[in-house]
Each structure stands twice: as structure tokens, then as C-alpha cells.
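A single protein chain has been omitted; all remaining protein chains appear in their positions.
So that you can tell them apart, the chains are marked A, B and C in the order they are listed, and the count of residues begins at 1 in each.
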Amino acid sequence: MANHKLRKTPLLDDLQKGPWPSFVKDMKQIAVRKPMVNDLLGQLELSYKERVGHWKHGGLVGVIGYGGGVIGRYSDAPEQFPDVAHFHTIRVNQPSGWFYTSQALRDLCDIWEAHGSGMTNMHGSTGDCVFLGTTSEELEPIFAKLTEKDWDLGGSGSDVRTPSCCNGMARCEYACYDTMDVCYNITMEYQDELHRPAFPYKWKFKFSGCPNDCVASIARSDLSVIGTWRDDIRIDQAAVKAYADAGMDIRADVTRKCPTACMRYDGKEIHVNNKQCNRCMHCINAMPKALRPGKDTGATILIGGKAPIIEGALLSSVLVPFMKMDKADDYQEFKDLMERIWDFWDDHGVNRERIGECIERVGLGNFLEAIEVDPKPEHVKHPRTNPYIFYEEYFEDDGTDA
Amino acid sequence: MANHKLRKTPLLDDLQKGPWPSFVKDMKQIAVRKPMVNDLLGQLELSYKERVGHWKHGGLVGVIGYGGGVIGRYSDAPEQFPDVAHFHTIRVNQPSGWFYTSQALRDLCDIWEAHGSGMTNMHGSTGDCVFLGTTSEELEPIFAKLTEKDWDLGGSGSDVRTPSCCNGMARCEYACYDTMDVCYNITMEYQDELHRPAFPYKWKFKFSGCPNDCVASIARSDLSVIGTWRDDIRIDQAAVKAYADAGMDIRADVTRKCPTACMRYDGKEIHVNNKQCNRCMHCINAMPKALRPGKDTGATILIGGKAPIIEGALLSSVLVPFMKMDKADDYQEFKDLMERIWDFWDDHGVNRERIGECIERVGLGNFLEAIEVDPKPEHVKHPRTNPYIFYEEYFEDDGTDA
Amino acid sequence: MATQPSAPRKTDIGPPHYEQFLHPVIKKNYGQWKYHDYLKPGVMVHVAESGDKIYSVRVGSPRLISVDVIRMFADLADKYCDGYLRFTSRNNVELMTDKEKNIDPLIKDIQAQGYPVGGTGNSISNIIHTQGWVHCHSAATDVSGLVKATMDELYEYFVDMKLPYKLKLAAACCLNMCGAVHCSDIAILGIHRRPPKIKDEQVSRVCEIPTTVSSCPTAAIRPTTVEGKQTVKVDDDRCMFCANCYTVCPAMPIADALNDGISLWVGGKVSNARSEPMFTKLAVPFLPNNPPRWPEVTDAIKKIVEAYAGDAHNYERLGEWIERIGWPKFFDMTGFEFTKYHIDDFRHAAETFARSAQIKF
Partner (left out) sequence: MATQPSAPRKTDIGPPHYEQFLHPVIKKNYGQWKYHDYLKPGVMVHVAESGDKIYSVRVGSPRLISVDVIRMFADLADKYCDGYLRFTSRNNVELMTDKEKNIDPLIKDIQAQGYPVGGTGNSISNIIHTQGWVHCHSAATDVSGLVKATMDELYEYFVDMKLPYKLKLAAACCLNMCGAVHCSDIAILGIHRRPPKIKDEQVSRVCEIPTTVSSCPTAAIRPTTVEGKQTVKVDDDRCMFCANCYTVCPAMPIADALNDGISLWVGGKVSNARSEPMFTKLAVPFLPNNPPRWPEVTDAIKKIVEAYAGDAHNYERLGEWIERIGWPKFFDMTGFEFTKYHIDDFRHAAETFARSAQIKF
């Protein structure tokens, strides 16, 4: 079947062994019909031997009318590995919660089989379905076929990156708002911002249904939406008893691990001081049959999470302690907030500076003022400890404000 | 008795009322025989009226051969208040632990009655016995009389400041080393550094006998010595029982407040996992009759504490987790360490930069290396979180170290 | 450089709506789930208010997979799950069925294909990772290989739930940290250790010099002229090898076979359960880049996992465990050397110094 010569990859071959599924084995199989994968293996083997990568800095490639969604990639040894001379990736916007039908996946596979290497990442770290390796010529045909099947590209560059969310209400009893719907809605709302980079830098949204944060939104998104509740934890005391009867050490594993010490187990029932509870989820996680989040649910909105480059990593910080995520209102409150934030970013952002760094530079207090959010103690771990306060007003000697 | 006219001080007079002893009442009484205090009251009244101070920036004044110990002070309204035109303070080095005999105090009072305002601070924030208000002419006579009675001046300016210590072994069962002796010994050892400013900035020593830190050394000294122990907390179980019998809720007040959760009260006895205990002192404080520090005692040496100016306040940070404070050896280990630190400071310090700021600038790792202290996990809350590591060596292409 | 358009063109349609991808039982009970339980490693049941149940079987995946593998999963979904399946945020595959009896045959088929079932509850789930030498120009190492080598060693922890609690690993091939490396229980990070080598002939042609200069967090880069050409120079002593200059200027390659390698990080977390989210902290500053199996790396990781497994309490994440026992104990137990590199010296370094007399002996 192959009319190309299969590469020898003694180092990589070692990775065919062992219990964990082997990407090498997989690639070797597909390399038989895909010269691109054959050369990819060849170049990777070279990297393993030399202990250094062989890709060149990516160039700008893309589909017409879009500024993102494709990452250009070229080999630095094209003579040796001509079939990966061009080896671009395509980011396909995954569906909310990464749910698929077998048919949908087959559609994607067929497109990729026809126009690319056949290798993928399911999924990329941001959430996209990543098609790994094709040439510039194939981009438009792929895009045409994708859109025909109702798929679109995800983000790259200084734009809204492909939003992602946990499976939320689809399969999780903890979901405090409809992550999958919000993620879809927001992705649709900001198609232009997603496809046509016009921001100072990238902007990531991630939606988690509860404080367990199963999409790591607080660490990896500029705008993190984390479900929570305002009323009382629901307790099923009969189920508490069942856990105890089943041998659970409720004090050791649940109440004593409560970070706010607001729980008590009296040997029969669990009591929670809900005013003191900080919605950490631990007790609920430990006893899902007995404890549940309250019913007055919504989300905490946090801002500024990111990886270390340049000023050091940031976790997102509280922006709105509680927002009802109101589907009936098309999440308008959330969108209005986004509008104000992006206006601010337009005015104050600098190139390659994430919003978290921008806020740090401008000052959180000034930022809140600009986007019309009242400062609250919830915004900080604690009020300032240094006395270096930029009081904005003082009296002139004649008693007027300066 | 007074041949000067007593100042009218209607605002200050209000402070003669109320249950707390009144400095105004005291000053008014002494103002009758001390014109200086009379004018001090007058100027203070003016400040109360105008809501602004009336002292000028201090000039350099002192006793011969010393660079510190006196703070120059001049009124900015000498015509109005001629008797405080000059109003310098003298810092007299207090005895260890602020212990006195009545006779010693009377000696000091007599000197001050004769040559100064008669007002004092017992004591200044650094620890000195502060004589408040005299003129330049009186400085040498005061100094002569002080030394005659075996007193000497304390520090000011860029020198070793007057060391201070808690009462330690003199009257406290918690003292893990002899704070009063170390304080005395170190003060004597560094007389030259104390009296003749030659450092980049001030240097404060404070000595606390245990982690309760009753002289706030961790917050207010460049070099904080805090007593601790390495072996096990001593427990008198009979005394534990006595506390319980007397109605103490040992679980609520003691074991559950242990920050490391290393204590257990089984209803009869207290058990401590000493490997886990971080020597916080809480349990011992709560049950002084039942619990005591161990017997293998010494001190933790910390460095860099200071008030906010310029880069923000610093608490001292761990330098040597445990040092035996060995009297028989004249505290040589401690003094050797000081030698190495000051050598480093000489080389790397900049003007008006405290050692804590200097270490921050140079890097704690580099500092430790320079003063020959091995880096230990005890030096940090946690290892670095950012990946910005200045690896010092790399291989050249030919394999040699660069 | 875009290619030819095809007509007629649809754009900005976004992803397909998720609803069409939901199993009927999921659609019916959407937002009405009551609780979940583990039936065995890799197998969960979610029970709805209605009493309906959905069983999920979680399958480990290398993430870097071909269309063949995807099709294989599609076939399994057709055979057992009415054609529905999903991927998780850790790149595992989840096959969901409402028929309990399907579980065991499904697992058998999965295993027959060479894929493991597990990753739930108190296990080590899949390793979040990135491109490595497979696709990225910035990579200091190959994470696909590192992940394979590591998961081979940790396999028992994936297919079982025998740890004190869940243990989340991540790997990234450079300081950009496209994986969740900065907030994982254990993180593997590819690093450079040699300042960029500047291609003076190219700089002015392919790079914007002011942008390049200002890209450096430590201000190590300055403009200069070499043989009449505008270029930049790097003050070696100020460089900490972040590669941010290379990101903006291709003429400053930093990858270096002799000096690139791996660092290990521990004790991060994302969830808000019990403790607040926390960053990972440096455990081992440098291990050699030793493909294909990186034995020094996998050995060190096993040391960490085993220390944790043997000593942590139930429900205690790795970072929470270390905070309880203290960092000195952690270094003791693993035998890792504590060096000056472990002590932060970047922007907020002084915030990490130990500023109390609370010390364990």
C-alpha cells in the first residue's frame, strides 16, 4: 500500500512497549498510508537522537476572512523530511462539554483523512479538536468541508480563544448553572472576536459548573466562570446515617476537613453554619448522596488567570462574587460586563499583555472603577497592608478640593 | 517658684481629664519649675490648634567621639517658644530587660533634672531610656555624669541600634535561652558599631526568649533571635487533669487550636506528635502549669524585619533554624555569623537600604551562599512557583562548562 | 498566506449545538442529576431525580491519536452506547450507556484494543500535556514521549483507585506552559538553560527590535550593531531562559541539545475544595533530557507518588499533604536536594521567605 519507505525509528520504537497506549504504535500504523506521518516519525526520531526540536517558528497561514484557527508550522530539515516541510495545525471548535456522536466524529475523521495527516489531538489544551499537520493548500478545502458539516474553526492569536466548559448539567449533579449552554451562547455571541484577532492579546473563557472547577478555569482562563450558590447546603440526614452505617468516619473525612470549621457532626446528624461556609465543596464531594449545593445558584466571575509568561502565573481573581446566569435573559448581565471590560482593555491594554497583568499594572481599584463594579471586600484576600495610598483628593489651602 | 509665665493650654487641658494617667497633668506640674516644658506645652497647644507640628528637621548634634545617641531638634517658632529653640533628645542605653533599682532611676532623674527638661520616654520604641529635650551645651556634661554612673548612650543613625530583649529567664518560665545575657553580651561586643555609624543604614537586634516574641523582634529588628527547642514538649499529665477538673475545655481551647493538628486529648491525657509540632507555643501558653518547652533549647535566627519605608514592611525571615546560644563559648557561633553578614552588607549594601531589602534585591539564595549558610527548605514558606531560574552553568557546544 | 476560496462560503457558524450530541437519558435528565457513585475503577454511575441512571466508562488515551483510533471509539460507542461518547477535560474518552449490562463487555472490548479503563476517583488520571517535538518550535523536550514513559510507570495508579486521593499530573514542553503545569499535583516541565543564540544576520530582517528588547522580563536584551547590521545582544547573567524573546523573534533560538532538560514541580491544585487553588512549586530544578524513556524523570516522579501514597490522609491533595508535613519533610522523604534554585528570586520572591519562628524539628 505504501509507496514511500517507512522510516527507521529505533528510539521511538521503545515507546511501543508498556501498558499505556502508545502514540508511536498508532502513528506507525497510519504512517503506512500517510507519508506525512512517516516523515513526522522520522523527524521526531531525529529529535530523540539529537535532543532538540526540528520545527521552525510558525508563519502566518489561515483561511480567508479569519485571522486565527490555524497554526503555521515548517520543518527546519525539509530536505530530509519533505512531507512535513509544511505541517500546520487546524483548531476545530469542539462542541460544549466535548460530547459527540459517533457520526460526528466520523465526519471529522473523513475530512482529515482526505486533507491532512490523519493525526489529531483530542483535544488541545484550550479545548479545540486539533487537526495536526497539513499544508497551506489544503486549508480552504478543509474549511469548506468543515462548515458544510456545521463545524467551524477555533481561536488563535490575539482573539477570543475557543471557550470550553465542564460537562455540567449534562452529567453532573453539582452544576450550579448551565455551563454547556453558556459556553455555546458565548461562543456564538463572540464569533467575530473569535475569528478576527483585534485584542491586545489572547482572551480565554472557561466555564465550570461548581467550585471543583473541572476545566481548571481559575488557572487557565482570563475570564473564569465558576458555579456556586447563596443559600444553604441541602442535607439528607437519612443519607448521612447511611454513610455512617457504611463505616465512614464522618468527623475525620468530612467535618474536620471543612476549611471554615462550620460543620458539626453530632454522631447522628450534620449541622452546617451556612453563613460561615465558603462553598468549597469538600463536604459535598465526600458525601454526594447526603449533601448538595443549595438551590439559589449562579456563578462567581473571576478574571485574569494565566500561565507564567511574562510576569509570573496568575490565578483568576474575584470580579463578581455572585451572578445569576440567566438563560431567559440571554445572559445579558454577563455580556454587558464583558462589554465594559473589553472597552477598558481597548483603552488600557498593551500588546502581549494579558488582562490579568493589565489589571495588576493599572490597579484593581482603578479597574473596578472603570468598569463600574463596586469595590468589595470579596475582591481581596485582605485589605492592603502597606500605607502607600494614592488618595485622590486633597484640600488646597483655601479649603477647596484639588 | 516659677519666674516664667505659665502657658495657657485650653485644648491640652481637656486631656487632664479621664481615667488614664495624663501626660498633660504631669507636664503642667513640672512646667512650673521647668521653662522648657512650659514652652513645650505652649508649642504643643499651638500644634493642637493648627493641627500641624512645629519642629524643624533635626540637625547633627552629639557627644564627642560618638556619631549617634542624640537626636537634634529645633523649634520652627523659636521666637514664640524660645525655651524649646533647641530641644534635643538623648538615648540612654537601657539595661537588659528594663530592670532597674530605685537608686539607679534616681541617679538618672537627678542628671536629667540638672541638665534637661526633666521629661522622658520610659522607654523609646527601640528600647532606650529617652531623655526628651535639652540644648547642645548640656550634652557633654550629661554624658560625663551618665558615664560616671556607669550609663552609656544608645544608637541612632546608620549604626547598631540599642539592642533590646524580653525579661526572659529573669521572670519567664518559657525562656529558651538567656535573652538578657545575650543582649548584654552583644551590646558590649558591638560598642564601636553602636556608637560610630558606619553601616549603609540602621541595624536592630532584638532578643525574645520564645516564639511568643514579647519584644516584637520579628517585626522590628533586622536581626531577630527567637528562642525555641528541638526536643519534645514536656507534659505533666496530672496538671492536665487539674485543668480539666477546673473546667477547662481542653479540646476547644487547646488541641483544636493547635495549628498543625499534632495534639490529641483523649479525655484524660494530652498526646503530642512532636515531629509535627511547629513550636508555636499556643498549647503551652494555654496550659502553663501542664506543658513546657523541651530541654534541648536554643534559638531561631531570623533576618530582615522592618517598618514600611521604602519597599513595604518586612517580617524577619528564617536564617538559621536552630542555634544553640552557647554562653560558655561567649556566643561565638552567633558572632561569627554576624561577622559574615556584615562583611556581605559592607560589599553589597546601598545607602538607606535595610538588610531585608538588600537580601530581597540580591536574592536570598545568593545571600546565603555569600555568608556560607546552606540553603534549606526551612528558609522558605515553599519553593519557588515561577520557572524563572537563573541556572548558573551551562555546557558549551564542546561539552565544557561555561 | 491564505489559499484559494471554495464557494459557497459559510463562516462564523460556531460549533454544532451540543444538544444533538447528548445521549437520550442525558437529555431527559439534563440538570436533574442527584448523585453519582463509583462501581469500580473507571466506571461511574450518575443517578437522576427521576431514578434514571447513566453509566460512564472512562478510557485512557494518549491524546495524540489518529483518525483510526477515533473511529475505533466511534465503533465502540455504536456497539454499546447508542452512538454517544465524549472526551474529558483530561483527554480521556468516556463511553456512556444507560444499560448496566453493557459495562463489562464494553470494558473487555476496550482492553482488547489495548486501552485502559480507569482514571476515576482516587487515581492518577491522564496527564494533561502539550505538543513537544511533535509540533512546536518552542519545545525543550517531547511531552508525548514523556507522558507515555511516565504513564507506563504509573499505570497501576490509573487502573486502580488506591491512592489517598486524586493525583493530577501535567506536562509542558516549555515555560509557556500550555499544559496546566502551574497548578498541578505533579508537573513535568521542559526547560532551557542557555541564553538564546542570536542570528545577527537575521534579526533586523525577521524581528522588530524594540518589541524584542521589551519582551525580556529581566531587561537582559539590548539593541546593538554587529558588522553594520542592527541586531540585539543578551546579557547572559540576566537571562533566566524564559524564551519569551524567541517567541517574538525567531532569530533568537534558545533550544540547545546539551542544556535543555526537565524540571519537576509539585503541590499545585485548581479546585477550591478545602484549600484554595495553589501553584506548583519547584521540586527538582534539573533532570536530563533522556529520551525515549527519561528514566531520571520517571524515577523522581515515582518517589513523589510513593511518598504521597504512603503518608497522606484521605482527601488530602499532594500540596495539602506537603503543607501539613512541611517542606523539609518532603525533601527528606523524597531525598531531593534543596538548592538555592529552589529559593525564589523573581519579582515577588520575598513573599515566599519563611517569616515566622514556626519550625518543625
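Following the convention adopted for this analysis, a residue touches a chain if its C-beta (ideal position, glycine included) is under 8 Å from a C-beta of that chain, and two chains touch if they have at least 3 such contacts.
Since we're looking at a predicted model, the values are computed, not measured.
Enquirer: Out of B:15, B:85, B:244 or B:370, which is the one that touches the chain we can't see?
Expert: Answer from the full complex: B:15 touches the omitted chain.
Enquirer: Touching the hidden chain in the full complex, which residues of subunit C are there? Just list them.
Expert: Residues of subunit C in touch with the missing chain: 272, 276-277, 348, 351, 355-358.
Enquirer: On subunit A, where is the contact patch with the chain that was removed from view?
Expert: These residues of subunit A touch the chain that is not shown: 211, 213, 218, 226, 228-230, 259-261, 275-280, 300, 302, 304, 314-318, 321-322, 356, 359-360, 363-366, 368-369, 375-391, 394-397, 399, 402.
The working rule: only the chains that are shown with their structure count from here on.
Enquirer: State the chain with the largest centre-to-centre distance from subunit C, centres being mean CA positions.
Expert: Relative to subunit C, the chain with the farthest C-alpha centre is B.
Enquirer: Name the chain pair with more contacting C-beta pairs, choosing from B-C and A-C.
Expert: A-C
Enquirer: Please tell me the distance, in whole Å, between the geometric centres of subunit A and subunit B computed from their C-alpha atoms.
Expert: Computed from C-alpha means, the inter-chain centre distance equals 50 Å.
Enquirer: Need the CA-centroid distance for the pair subunit A / subunit C, whole Å please.
Expert: Here the centre of subunit C sits 13 Å away from the centre of subunit A.
Enquirer: Can you list every residue of subunit A that touches 2 or more other chains, as numbers and ranges?
Expert: As it turns out, subunit A has residues touching two or more other chains at 308, 312-313.
Enquirer: Where in subunit C do residues touch two or more of the other chains?
Expert: Where subunit C meets two or more other chains at a single residue, that happens at 175, 177, 182, 217, 242, 256, 279, 346-347.
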